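A short write-up of the structure that comes next.
With one protein chain withheld, the remaining protein chains of the complex are depicted in position.
So, chain A:
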Amino acid sequence: MGVDKNPQPPPPPPRWAVELNNPPPSRPKNTSNIPDPPGFSAQRAIGGKQKTSQLPARKPPTQEETDILKLKKSWEIALAPGKQLPMQLIMSYMSGNSLQIFSLMMVAMLFKGPLQAIAATNSTFTKLETEGNKGKMILVKATFVGMQCMLLALGVWKIGQMGLLPTTQSDWVAFEGERICLEKAYFAT
């Protein structure tokens, strides 16, 4: 049953702990005109939580305001593909019209992206859609789809440039039948 013969006093708390719990020492008078560094408030530092709760509470936005906000946001999303358009145009122009793996991949992406986006139009806007802005959202969605279609059109133009669209007579000549003469002549073998 050992009892400590000479129990040592507990070590003093570290300085930072002391400073945290005690308010900073009052400033000397001659320094009282020096402003605190931005973001430091002597009262707050002392007062802690009690002080903040005393600040006036922010007024929650009204339903209308959120609707407007959401609509703004959705317009931003809807017009985003349009901003891609010039870049894609330059890329398609630069990649050339020969049938190569890169130009083909680019064309594939040009088709894949817009088609996927169009398919996912509703899910893109679900978070931003509310009861109030439902009517206006239709226009937004239409714009979004329109923008994607412009990208698609770019893709079509690109494959047209590559000569992959059956737009010339030569593409259909194989489907044209030979004119058959009803009479047939036979010659000596």
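By definition in this document, a contact is a pair of C-beta atoms (placed from the backbone, for glycine too) under 8 Å apart; a residue touches a chain by one contact, two chains touch by 3 or more; residues count from 1.
To be clear about the criterion, contacts and distances are computed from a predicted model.
Missing chain, UniProt name from the options "UDP-N-acetylglucosamine transferase subunit ALG14", "Ubiquinone biosynthesis O-methyltransferase, mitochondrial", "ER membrane protein complex subunit 1" or "CTLH domain-containing protein": "ER membrane protein complex subunit 1". Within the whole complex, the absent chain has one touching residue among A:26, A:62 or A:170, and that is A:170.
Note that of A:34, A:57 or A:182, the residue touching the chain absent from this view is A:182.
Contact between chain A and the absent chain runs through residues 163, 168-171, 173-189.
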